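Take a look at the structure below.
Of the protein chains in this complex, one is absent; all others appear in place.
Lettered A and B in written order, each chain numbered from 1.
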Amino acid sequence: MEAKRSLLAIFLLLSFLSISTAAPTRKTRTRKPCKSMVFYFHDIIYNGHNAKNATSAIVGSPQWGNKTMLTGQNHFGDLVVFDDPITSDNNLHSKPVGRAQGFYIYDKKDIFTAWLGFSFVFNSTQHKGSINFAGADPLMNKTRDISVIGGTGDFFMARGVATLMTDAFEGEVYFRLRTDINLYECW
Amino acid sequence: MEAKRSLLAIFLLLSFLSISTAAPTRKTRTRKPCKSMVFYFHDIIYNGHNAKNATSAIVGSPQWGNKTMLTGQNHFGDLVVFDDPITSDNNLHSKPVGRAQGFYIYDKKDIFTAWLGFSFVFNSTQHKGSINFAGADPLMNKTRDISVIGGTGDFFMARGVATLMTDAFEGEVYFRLRTDINLYECW
Partner (left out) sequence: MEAKRSLLAIFLLLSFLSISTAAPTRKTRTRKPCKSMVFYFHDIIYNGHNAKNATSAIVGSPQWGNKTMLTGQNHFGDLVVFDDPITSDNNLHSKPVGRAQGFYIYDKKDIFTAWLGFSFVFNSTQHKGSINFAGADPLMNKTRDISVIGGTGDFFMARGVATLMTDAFEGEVYFRLRTDINLYECW
C-alpha cells in the first residue's frame, strides 16, 4: 500500500518533469542580464587645429561638406572614424581601460541621428577581449539602445543591448557617451 | 509482482527522459520563424538637383568618382548614406511606419553588389524599437538574404534573416526594396 502511494508520487513528479523538459528553448529566456557594465568614452573630433588631441576625424562627407568641419543639415552624410579612450568614470583624464574603435555616420537631414559600428577593445587587468556593437543612435533622445552583436576573449560570444547617453557635449569638438552594457547571452 | 512491473515502467520512462534532457541545446532549434514581417523602403539618391526629395547621398567614392553621380564599373567604391522611409505597402507616399537608416557600399567592379549596414527604426503605434541588419547584397539576384544581427525595444535581442527584393528601380535615382523579415530568435 505504501509502495503504491510512493509510485503515485513518482508518477506525478515525472509528469511535472516531462512538462518542464518539453518546453521549447525560447520559452526559458530571461530578460535579466547575465552581465552589466558601465563605461564612458570620449570623442574629440579633428577640426583642422587640434591634430594632437583629436581622437576622431571626418573621412567621408557629402558633396557640400568638407573634412575639417561637420556639415550643416545636422551633419547629414559625415562619416567619422574614431579611436576613443574608454574610462570607468566620466573623467577624460582617468586611466583608460580600453579603446572604443570604429565609425559613425550622420544619416538624417532634419535631426541629429547616426549609425554606429564599433568595438570596445579592452586590454586591462580587469578585462581582455572585445565587445562589438551596431545600431542606430538618435542622438537627441536622452537614451538610445543599440545591439551588442558579438564579443571575443572575456566577452566570448556575448550578445545584448547597450544604452547610450550623451554625458557631455562641448561645441562640435568634444562629446562623452555613457554606455550601459547589458549582456543577455554569456558563455 | 505488480510493483516490479511498475518499477520497470518507471525505469523505461526515466531512460527516455534522460535521453531527451541530455540532448544538446542546438538540437532543439527550429527553422520556423517566431515572427515574420514585410516592409518596403524607398531610396532617392542625391544627384545634384534633387536636394529636397533626396533621402540618401554619396559620401565616399574612389579616386575616379564624384559625389553627385554613381561611378562607372558598377558603382564600385561608392559609399551611400541613407535615411529612407519605411512603408507597409509598396507606395512611396503611404504613411511611413519608420525609417531605414545606415549605409551601403558598392563593392564589386564587374557586377552590382553592395555591403549593407543599417537599422529599421520604428516609432509607430504598431512597433517601437529597432532592428539591426548587416550583410552582402548581390543586387542582380532576384532575392538576397542578409542577417538580422540584433534588435531593441519590441525587437529586443532579435536574430534572423531578411530577404531583400528590388521592387522598383528608376534610373539611378530611385529604388524600392521589399524586405521580408523572418526572426528565429525572439525574446
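Observations on the structure shown:
In the analysis below, a contact is a pair of C-beta atoms (placed from the backbone, for glycine too) under 8 Å apart; a residue touches a chain by one contact, two chains touch by 3 or more.
Keep in mind the model is a prediction, meaning the values are calculated, not measured.
From the options A:I86, A:V121, A:A162 or A:I181, the residue with contact to the chain not on display is A:V121. Listed by residue number, the positions of subunit A touching the unshown chain are 3, 6-7, 10, 13-14, 17, 20-21, 25, 28-30, 34, 46, 48, 57-60, 66-68, 79, 81-83, 99, 101-103, 117-119, 121, 129-130, 132, 134, 149-153, 156-157, 185-187. If you put the missing chain back, the residues of subunit B touching it would be 3-4, 7, 10-11, 14, 17-18, 21, 24-26, 29, 31, 59-63, 65, 76-79, 105-109, 113, 115, 117, 134-136, 138, 145-149, 159-161, 184-185.
We adopt the following convention: only the chains that are shown with their structure count from here on.
Averaging C-alpha coordinates per chain places the centre of subunit A 20 Å away from that of subunit B.
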